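For this view, one protein chain was removed and the others were kept in their places.
After this line comes chain A, so read on.
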Amino acid sequence: MIDILDQIENQAVKTPRRICYTHRQELLTFGLLKKCSDALACWLINRFGDDHSPVIVHGHMQPMMLVLFLACAKSGHAYIPADQSIPSERIRMITEGAKTKLIFSAAPKQLPETNATEVIAFGQLDQIIIQNEGVPARSYEVKNEDTFYIIYTSGSTGRPKGVQISRRALTSFTEWMQHDFGLEEGLTFMNQAPYSFDLSVMDLYPSLTTGGTLWAVDKQMIANPKELFTLLAQSEINIWTSTPSFAEMCLMEPSFSRTMLPHVQKFLFCGETLPLSVASRLKQRFPEAEIINTYGPTETTVAVTKVSITQKMINCKSPFPVGRCKPDCRIYILGEDGVPKKDGQKGEIVICGPSVGSGYLNDPEKTRASFDTLNEMLAYHTHDLGIMCEGMLYYFGRIDHQIKLHGFRMELEEIEHALSSCRYVKYAIVTPIKRGDRYDHLAAVVVAGKHPFDSDYAFSAVLRKALSSVLPSYMIPRKFIYRRSLPMTANGKIDRGAPLKEVSR
C-alpha cells in the first residue's frame, strides 16, 4: 500500500522548487507546502494535543487551503473543506454538527457569529508559521482508520450530513488513480471543483503524490468565460478533471480545442452522467485525448468505476457505461429483498471494499441506514439503480429524491424543508426540470399563505433571497409556481408526480 503523506514529502525533498499549485498569480512549491504544513501541524499539536476534533478550512481556491489540509492530516485532525460560496447559516449548521473548535478562514467576515469556535484568518498564518517552524512527530498523523477529510452534502431532513473518508479509503483511491489511469510524473492537472465538492479530490491527491501541478479554476473565471479561456490557453493542462456540465459550457467556445490546449492527454469526468454529445464533440476537438468516464458517490471516496470512452461507444449512440470496478472493491446489484440480481438485471448498486468511507459524522442512525458489511467487506448502499453486464456497470438514476444537477448533489427534500420554513409559505415541493434527457434546473410548486406581495414575481424574489441565506446557489429553484393546494396521494402524502407532469409539460 502506498503512503500518500510520504509520497508528498518525497516530492518536497526531491523537487522542492517544483510548483505544486497555481491559482492565477499565486504559486506554491512542494518545498513551501511541506515547510508551512509542518509548522502549522506543530502549532495544532501544541494547541490541541490529543484532541482530534475536526477543523474547518474555509476559502476558495487559495493555495493556503492545501497547506491547511496537510497540516490537519499531519496533526491528526480531519479537515472539513468549506467553500466561500456556502451561506453562513449552513456553515453554522456544519460547525454545530461537527462540533469543531477551530475554523481557518480566508474570509472570516462571511462566517456566522459563534463563541464556541475559534476563527483564525489566513492573514494570521504567516506569523504562526514563522513562530512554529519544525517537523511534527509522525505519531500524531491521521491513522489509516482515522478520518482524513469530511465532505458535507445535502441531507433530506434539512441539515447537511458529513461524509467521513478515512485515510485508508483515500489511499486506496489515490493508488488506483496512480496505477490504472496512466498518470506520469509531473503532469499539470486542472481543478475545476471547489474543495467542498469531492470531485476536487480526483485531481488533488493524484497530482500531489506524483509531483504534478494543480491548476485551479475559480468561480470568477467560470462567470467570466473570456477570462477563463485566456487563462486556459496559458495553462499547459495535461489532465482535465471536471463535471460534464463544465466541459459542455467550454464546448460553446469554438476555439476550445487542441489548438487552445495542445497538451491535454486525458479528460476525467465524474459527478454526473456523461452525455453522448459532450463526448463526441470532445473527440472531434481533441482527437488524441482519452476520455474517461467514472462513477462513485462521495461516501465511497470520489469514484470506484472507470471506463475509457471509445469512438465505437460514441457511434453506437446508447448511453455510456460508467465503467468497471476498481480491483480492490466489489460492486453488487441487489434487489429490494437484498438478494443479488443476475447479470443484466436492474437493482440497487452496493459498493464494497476499502473505498467505503466511515459513515456520517455524529449521525449513527443515517450511517446504519446505508452502511453495513457484505461478504466480510465494508459496504455502502448507494440508493442508485444500476445494471451489471459482464463486469461493466450501467447507471439508471436514483431510488429516492436525491438528484444531481450540473454535477451538484442535492436532496429535493432539503430544499422543500428550507422553502416551507419561509414566511408566507404553507407547503412546497421541488421538482427538477429536464431539457433533453438531463436535469436543467429546479422548479418549486408553492402553496402560499396570506402575503403582502402584489405580484408572483415580487414574492419569488423574496423567496429566492430567503433561500440563499441557507442553501448554496445551485440548490435554489429558478422557477416558482403558485397553487392553491397540492395534490395528495391516497395515504395523505403530497403527490410529487402530479405537479411534475404539469410543470414539465
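In the analysis below, contacts are C-beta pairs under 8 Å (C-beta built on N, C-alpha and C of every residue); 3 or more make two chains touch, one makes a residue touch a chain; residues count from 1.
The rule is short, and it goes like this: contacts and distances are computed from a predicted model.
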Can you match the unshown chain of the complex to its UniProt protein name from these: "Cytochrome ubiquinol oxidase subunit I", "ABC transporter permease", "Peptide/nickel transport system substrate-binding protein" or "D-alanyl carrier protein"? "D-alanyl carrier protein"
Of A:346, A:426 or A:478, the residue in touch with the unshown chain: A:478
Tell me which residue among A:121, A:392, A:433 or A:486 touches the hidden chain in the full complex. A:433
At which residues does chain A meet the chain that is not included here? 222-226, 229-230, 245, 248-249, 252-255, 406, 433, 435, 440-441, 443, 455-457, 461, 464, 468, 473-474, 476, 478-479
